[in-house]
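With one protein chain held back, the other chains of the complex are shown just where they sit.
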Amino acid sequence: MNAYAKYFVKKLFWYLVTLVIAVSLNFFLPRMIEGNPVAMIVSQMTKGMTDSDTIKRVYETFIQEFGVDKPLWQQFLIYVQNLFTGNLGTSFGLYPKKVTDILASAVPWTIGLQLPAILVGWILGNVLGAVAAYKKGVFDKVIFPVALFVNSIPFFTLAIIMLYVFALTLGWFPLSGGYDFQMIPQLSFEFIGSVIRHHTLPFLSIVLVTIGGQAIGMREMSIYELNADYVLYSKLLGIRDSRISRYVFRNAMLPQITGLALSIGTMVGGSLICEIVFSYPGIGTWLFTAIRQLDYPLISGCTLLIALSVLLANFTIDIIYGFIDPRIKASQMEDQ
Amino acid sequence: MTTNILEVSGLKTYYKTRLKEKVFAVDGVDFVLEEGKTLGIAGESGCGKSTLALSLMGFYFPPLHYGSGSIQIHGRDIMKLSKEQLRTQISGREIAYIPQAAMNALNPTLRIIRFIEDIMKEHRPELTKKQVWDMAVERFETLNLSPKVLRSYPNELSGGMKQRTVIAISTILNPKVLIADEPTSALDVTSQKAVIKLMKDLLDKQFIRSLVFITHELPLLYHVTDDIMVMYAGEIVERGTAEQMIFDPLHPYTKKLMGSIIVPEEGMKGHKLAAIPGTPPNLKHVPAGCRFAERCSYAQDQCRENNVAVKEVDGRQYRCHFDTGTLKEWYANEQS
């Protein structure tokens, strides 16, 4: 088995372990409180309902789907079995809608918002950070404090401020939602235009905050690399500065990829709250609604989905990284 | 007739501290290296020998700055050249450098051959990739290095292999002078021997014409270089042939450096610097008079007051107030 295959198998194994733990946490944590927690949640949510028939139906569906009357380990098995069949239960708040259906309608919005925003923010942030490290002087003195300040603004704070300034005061962009209410989703220019206009502000607020954090990290990495011995050695062999900066950029950039993997959880979390601010029809907004309605199956479905996507994103990045950074390959060889 | 390949006069270079003080690590160095000769530079750490090595390259990177003096290669003062001229005409072509930490001198994400290609792009742009490859293979084979190395990443090589690769890369353009800063100090004995053999090969095959070999292990130089220079506190304190320096040192510092070695061949092996009481002076506040006076067991009042000029006796130079007769008498008394 070559070094990379070994690396791949090792990573795969650890991500599977992590997956099992994530799923177990998702199941056990809410069930670990005293008494019969799930029944308590059910009773809590039913407090708000007056129609006793509905209460009963919601409760019975839940008991049946999750086997709440059975021992905990059996419940877990049922839960896992349901997972494999793609069944996450029935929503309390939107009874009798299936949680899976709700999530399926939300996922495209969340991915459409977060994936491009995080990637764009990551790329721009790295370029800015490298430039700040390389040019030093005034450029660095301006970029660095600004990036530091932007980085300390929570995602949602920037989102709220942008919402107020650009949507409310200036009226340049719509206030909330993923598209105009009166429109029917279709492939028309008008509809796509509406989607883009609704997309802009949440997109920008995620991009801006991401730029801040990435620029700081990249600046630090680049300064570190610029002081590396190979820079001096290459210069003394007559290699031109532009080529050396390429070495430095590449070497500083590669660890930033792992940086992206590790911070993606935080980013996704922040972006979810951005969605809430703009009432964007993604997972974040559903989570917000679910928490307010104590829609337990939907909350659980959201958290599971988020955890799984973050794991998947991490795994993908790790695999790509191992492929492109020879330093990883070498360290794997040494392990053999 | 011999020609001077390297001629250094009045060279002063300094470090600028964070408090903007100037610390002269090379403080008025003069020496001449004839074509075909090898020169060793020895001294304790902190005496300025590594700084001298770097300074000879003509490139200065903060915090190191050029003060004054000239460095002539074949009569051409490289300090009078522009940075661009220096980079395209001198660095790597006329004078090459092997850094102290050769372990980290290679860009970890570049295969060796790609790095060699990059060097060739600067100095021999007319060569095709194929020609560069053939040339590199031929050179590596001549030097008993496996051409497989060329396709490797630096981290896939062992420490000793990396060091030899760096030497092969540094000399690939057949520079006239090679400056090696502690090329053996981080290696085990076997690798040290291989590196020394490689240096000798380079000289025998005339890939390089002259060598400046810097080390803190004075005895090692006996096997490698024709002449030895001893540095102390930024100055050259003595220069002579290897034979003279090791068996018949004049300056008390050289004498101390050699400790009490009497039987050279057996006794010298693995013998490192004998510890000398005290430490080299802080170069921020250089003492008046002889810089070694503070630690010298023969020091008298005049040593601490008057600056010392270099004396020249029988083709060797030393920097001490006392004449050779007095010194030899003292040393002889001490022996008995």
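Things to note:
Letters are used for the chains, namely A and B, taken in the order the chains are written, and counting of residues starts over at 1 for each.
The rule we apply is simple: contacts are C-beta pairs under 8 Å (C-beta built on N, C-alpha and C of every residue); 3 or more make two chains touch, one makes a residue touch a chain.
Here is the rule we go by: contacts and distances are computed from a predicted model.
For the omitted chain of this complex, the UniProt record lists the protein as "Peptide/nickel transport system permease protein", which is one of "Peptide/nickel transport system permease protein", "Succinate dehydrogenase iron-sulfur subunit", "Spore germination protein KB" or "NADH-quinone oxidoreductase subunit E". Partner chains of the missing chain, restricted to those shown and counted over the full complex, are A. Although one chain is not drawn, the whole complex shows that of A:Thr61, A:Thr157 or A:Thr200 it is A:Thr157 that touches it.
Although one chain is not drawn, the whole complex shows that of A:Gly93, A:Pro202, A:Gly238 or A:Gly270 it is A:Gly270 that touches it. In the full complex, chain A touches the omitted chain through residues 14-15, 17-18, 21-22, 25-26, 29-33, 37, 40, 133, 136, 140, 148-149, 151-154, 156-157, 160-161, 163-164, 167-168, 175, 220, 223-224, 227, 262, 265-266, 268-270, 273, 276-277, 287-288, 291-292, 296, 299, 303, 306-307, 310-311, 314.
Rule of thumb we're sticking to: only the chains that are shown with their structure count from here on.
Note for the complex: chain B touches chain A at residues 57, 59, 61, 87-88, 90-93, 96-97, 99, 101, 104-111, 115, 118-119, 121-123, 153, 155-156, 166, 169-170.
Those residues of chain A lying in contact with chain B across their complex are 228-230, 232-240, 243, 247, 250-251, 254, 325-327, 329-331, 333.
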